[in-house]
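Here the structure is laid out as structure tokens; the discussion comes afterwards.
Here the complex is missing one protein chain, while the rest keep their positions.
Order as written gives the chain letters A and B; numbering starts at 1 within each chain.
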Amino acid sequence: MAAAFSIPLWADLLAVGIGGVQGALFAAQFRDRRLDLLGVAIVGIATGFGGGVLRDILLSTDIAPLHSNWYLVVATGAALLGMLLERIFVRVNVGITLLDALTIGLFCAIGTTKALAFGLPEIPAAFVGVLAAVGGSILRDLLLNLPIALMHVGSLYAVAAAAGSLTLVGLVSAGVDVYVAASVCVALTFGVRVLAVLFKWSLPEQRALSRLPRIRPRPRR
Amino acid sequence: MAAAFSIPLWADLLAVGIGGVQGALFAAQFRDRRLDLLGVAIVGIATGFGGGVLRDILLSTDIAPLHSNWYLVVATGAALLGMLLERIFVRVNVGITLLDALTIGLFCAIGTTKALAFGLPEIPAAFVGVLAAVGGSILRDLLLNLPIALMHVGSLYAVAAAAGSLTLVGLVSAGVDVYVAASVCVALTFGVRVLAVLFKWSLPEQRALSRLPRIRPRPRR
Partner (left out) sequence: MAAAFSIPLWADLLAVGIGGVQGALFAAQFRDRRLDLLGVAIVGIATGFGGGVLRDILLSTDIAPLHSNWYLVVATGAALLGMLLERIFVRVNVGITLLDALTIGLFCAIGTTKALAFGLPEIPAAFVGVLAAVGGSILRDLLLNLPIALMHVGSLYAVAAAAGSLTLVGLVSAGVDVYVAASVCVALTFGVRVLAVLFKWSLPEQRALSRLPRIRPRPRR
């Protein structure tokens, strides 16, 4: 069984903090909705470690971010800071996009390897990894009563994580060391995400095959 | 303690696949929302085995659909197939409605007996069974940011499952064999659901008693 890939607490908290700041910046678009300070904090908490909570619920194990005082403090603090210093953070937006791409890569690798360590088969393990990476943004949209962003046409976010996590489980199945596989996962997720933002890659919209069902085409009138 | 009623993996996967197809057909109504392929897959996954995930979370046990590679593959594949072949599936709509009624009956019986096997009392066990049957559609509506269909006036869906699961726990309490009780549950859920669609049965809308509070009626003017 693979060991879980883990990162030092400070790196995990940095990732949670980036999530918190991003949640607050996202919430700032909805000034007309009269969110109060608590609402901003809730969005920050959900975005910061909602993915980790979903991951641990699906693994039926202790919710890791609730077993340290730091996660809630960092996520709430980052959200309020993000709200107050919105103008500064918007200026360093490129840096935040890069850090965020790194964050989803890290969450994805941690989630996938943790799921493998809990004995999940390859595909569910990759699924849990993707949900760990993007679950925060799903929870954020649910709480703000918005359409779930990642289900709609837009730049690749969950797809980047899926590329990373499927590669990870493939490499681990092939006998590659879990730390190497996790590093490839982080790099691949980061790369796909950044390239998707740069080149505005997106998935095609839903559409049905329009020709298939007609066995004999109707004559044109 | 009752044993859990279980069905072969292929039957379970068939049910998940029907859920996936239905999720995609449902999503196809919302073309203007610009769902992408991933969005369709997520709706399919949620509709296909969201109920099983909720059931296992409420039972504080391992999430069964995440312990096999097949569920995710079948739900995602069925959703994409449902999207592409929408015109074919729409033509066989009667067949899908019948299979769906069978599916909620099966999920209901599996959920209720699993809850009984985990030691839940009768009423919560029936509740878990209903949620296992209809949880996928609740999750689907949450993710699509729609009002939850089954809370609104419409043909009986959860009520069919509730009739089945309450009958099941009643029969098991009366000492009937769990396989017999589960079969009655499936048949009853199927029957109520199909008859409700045929005859457009629905529950009454919410309304308050308008007369009750007046002890002495006001004289008419």
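FYI, a contact is a pair of C-beta atoms (placed from the backbone, for glycine too) under 8 Å apart; a residue touches a chain by one contact, two chains touch by 3 or more.
Remember, predicted model here, so these are calculated numbers, not experimental data.
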Touching residue (missing chain; options A:13, A:27 or A:96): A:27
Positions on chain A where the hidden chain makes contact: 24, 27-28, 31, 33-40, 42-43, 53, 56-57, 60-63, 65-69, 71-73, 83-88, 91, 142-145
Interface residues of chain B (partner: the chain not displayed): 57-58, 60, 119-124, 127-128, 138, 141-142, 145-148, 150-154, 158-159, 202-210, 212-213
